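Partial view: only certain chains, each at its native spot in the assembly.
Per-chain residue numbering starts at 1, and chain names A, B and C are given in the order in which the chains are listed.
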């Protein structure tokens, strides 16, 4: 019970810090960086592929490139879009196979976040 | 016209060489490597996610990790499963955004293979 | 003296958290992930190569791929197998040369853990 609270606090802090940093970036970013950040936003919008598929693509890419912040972000998006734990596990499974055991620490943390999020 | 023929020859050669090398690997692989190769095979089978989604996950992972052989393999699988050029382009778009301009040479070669494959 | 205690606390926490997370993973892992984790386990068992050599291979791979959790795990295994600090230093030296100065922050933390572990 304490653990759950601890993780949710961690997630809340992560989101608040992310928000704060995005404002700092916004203040300094020049035209090129702004264009990139806008592109980052629209790339995950539905097109020939739906948002669900795109967020899963974002999640597996973040996993094989081993970026915890990116994994956490796309994982949260996936859960909000109603992608099920069983589906997320299979995304992680592909990433683990392609990226190898070096991804395991990230998979541990991702599943922990998922576990706590679905217990809310 | 010649170019098309050239690329298809390249694809045929790629597949033949891949086949030959797999036999060499088969001859030497010990139990652990055999288990890994088997796992590589079953990971892309339909489960909570269908084969189409899994092959797109394999494609984007291969792109951000920048492995031409792997991209070529998953791209061919995607095309055989009926994933459309428009959908493949969006998979590559996510990979390009996440992985950056360093992926562009691989994207060029992937789109070239796709272009020639759908002209058959 | 305080520093030593601080680091050992950190190691103990790392192991406890790793244990907790492994249980969460265990709960959710499907057949494919379970097979991978089992493979992860048996790959380091003695075969043509002894366990010592395999753990050193795991350590240098973790270093050049720059994963602190993986480095810490294999480093601990190496020390438990009686691999000497002099030998570990040469494993890190190969990793530093191959992987470049980008590995230095990980080498710093690895040597710190080794230093404290052998002072126990």
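Note that in this section a residue touches a chain if its C-beta (ideal position, glycine included) is under 8 Å from a C-beta of that chain, and two chains touch if they have at least 3 such contacts.
All values derive from a computational prediction rather than experimental measurement.
Total copies of the shared sequence across the full complex, per this structure file: 6, with 3 shown.
Rule of thumb we're sticking to: only the chains that are shown with their structure count from here on.
Of all chains displayed, A has the C-alpha centre closest to the centre of the whole protein C-alpha set.
Note on chain placement: the centre of chain A and the centre of chain B lie 25 Å apart, centres being C-alpha means.
As a whole-number value, the distance joining the C-alpha centres of chain A and chain C reads 26 Å. Residue positions of chain A touching 2 or more other chains: 86, 89-90, 93, 97.
Of all residues in chain A, only 3, 66, 85-86, 89-90, 92-93, 96-97, 101-102, 104-105, 107-109, 111-112, 114-115 touch chain C in the complex they form. Against chain B, in their complex, chain C makes its touches with residues 30, 32, 35-36, 39, 42-43, 47. Across the interface of their complex, chain B is touched by residues 39-40, 43-44, 47-49, 53-54, 56-58, 60-62, 64-65, 70, 84, 86-87, 89-91, 93-95, 97-99 of chain A.
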